[in-house]
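Report on the structure given below.
One chain of protein is taken out of this complex; the other chains stay put.
Per-chain residue numbering starts at 1, and chain names A, B, C, D and E are given in the order in which the chains are listed.
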Amino acid sequence: MTTWLPSLITETPQEGYDLAVKLSRYAVKLTQPDAAARDRMRPDYAEDANSLIAVSQVVATHFATVAAANGFWKDAT
Amino acid sequence: MTTWLPSLITETPQEGYDLAVKLSRYAVKLTQPDAAARDRMRPDYAEDANSLIAVSQVVATHFATVAAANGFWKDAT
Amino acid sequence: MTTWLPSLITETPQEGYDLAVKLSRYAVKLTQPDAAARDRMRPDYAEDANSLIAVSQVVATHFATVAAANGFWKDAT
Amino acid sequence: MTTWLPSLITETPQEGYDLAVKLSRYAVKLTQPDAAARDRMRPDYAEDANSLIAVSQVVATHFATVAAANGFWKDAT
Amino acid sequence: MTTWLPSLITETPQEGYDLAVKLSRYAVKLTQPDAAARDRMRPDYAEDANSLIAVSQVVATHFATVAAANGFWKDAT
Partner (left out) sequence: MTTWLPSLITETPQEGYDLAVKLSRYAVKLTQPDAAARDRMRPDYAEDANSLIAVSQVVATHFATVAAANGFWKDAT
């Protein structure tokens, strides 16, 4: 079994955002493991405004988790 | 009655993600206990981009809970 | 008036999950108090993948609350 | 101007749940102030499973806030 | 540039709720800056139960933030 999620800690907020995107996509892969099926569906969401907004919502939820795990990468006091 | 959720604590973030998936699916099983009915519905969501995004949203919500329960598996300070 | 929610504290995560399910269903009962009407709608959601995912989302939101109220039933340090 | 929300503090979790329902409904009233229009829409959501699930989702979100504001009405240690 | 959001702190929970409504509406204004276009859409959501529930969901999410920012306006101990 491959390790795809060793940690929630990232160096920067931007890397944390990328991790949130990865976390969002992984549940899709688990639910639809067939890569060809996922590819066929790509236009269904990449060309549909409401699907793109829904994708962004999932990323926002994961980003909240990653940000909290990293103490929000605080650089201010 | 079977114990299916003894703890929210996992060794790694990746096992926590798997637990979040399990937590997401369990509510579906409780609401539709007929396994054959659930199997019949599989193409309805596994072949539908918006359903897959919605599944990912549920996982994200549970993952937030599991991650917080594990102190976000902190490896940094 | 009946007491249906004396506490958010449960002995185990699994009982907490059951409470989250109860919390999810109660708002439906308050909004549609007619039990016969709710029964008529059962196939509308129990046979519909997207409805089942939406039910699971509500449970996830309540489970987050119950889990936090219970200090996530910590068994690790 | 009437005071409809003096506090988030309630004596019991159950009263907190009722407050969450009130908080959910108030945004609807603000957005559609015409009571007759709201009444006309009642069958649209009270007879529709997906609408009832969506109502329950809003209540869940507000209940999380009310529960946290009340320190989750802790009765355990 | 106008200051429309000087602070999340309000005197009362009720003013916090009003702020949550304001926060919900502002994203709509940013995405559709044409006031006439927004006005034309008003019946689309004010006469639609599901849209009103969705509006209430956004308010609930912002209210959680405002309430936490205000320490939930604690009046109990």
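Basically, a contact is a pair of C-beta atoms (placed from the backbone, for glycine too) under 8 Å apart; a residue touches a chain by one contact, two chains touch by 3 or more.
Everything numeric here is computed off the predicted structure, so don't read it as measured data.
Asker: Based on the whole assembly, the unshown chain contacts which displayed chains?
Answerer: Looking at the entire complex, the absent chain's contacts are A, E.
Asker: Of the residues in subunit E, which ones touch the absent chain?
Answerer: 3-9, 23-28, 30-32, 37, 41-42, 44-45, 48, 50-51, 54-55, 57-58, 61-62, 64-65, 68-70
Asker: If you put the missing chain back, which residues of subunit A would it touch?
Answerer: Spelled out for subunit A, the touching residues are 12-14, 17, 21, 24, 45-50, 52-57, 59-61, 63-64, 67-68, 72-76.
As a working rule, only the chains that are shown with their structure count from here on.
Asker: Treat each pair of touching chains as one step and give the shortest count from subunit C to subunit E.
Answerer: The fewest touching-chain steps linking subunit C to subunit E number 2.
Asker: Where the contacts of subunit A and subunit D overlap, which chains show up?
Answerer: none
Asker: Can you grab the rotation angle between subunit A and subunit B? Superpose on CA, round to the nearest 5°.
Answerer: The two chains, subunit A and subunit B, differ by a rotation of 60 degrees.
Asker: As a quick test, compute the distance in whole Å between the mean CA positions of subunit B and subunit D.
Answerer: 26
Asker: Distance from the CA centroid of subunit C to that of subunit D, rounded to the nearest Å?
Answerer: Distance between chain centres: 15 Å.
Asker: Which parts of subunit E, given as residue numbers and ranges, touch two or more other chains?
Answerer: Residues: none.
Asker: Throw together a list of every chain pair that touches.
Answerer: A-B, B-C, C-D, D-E
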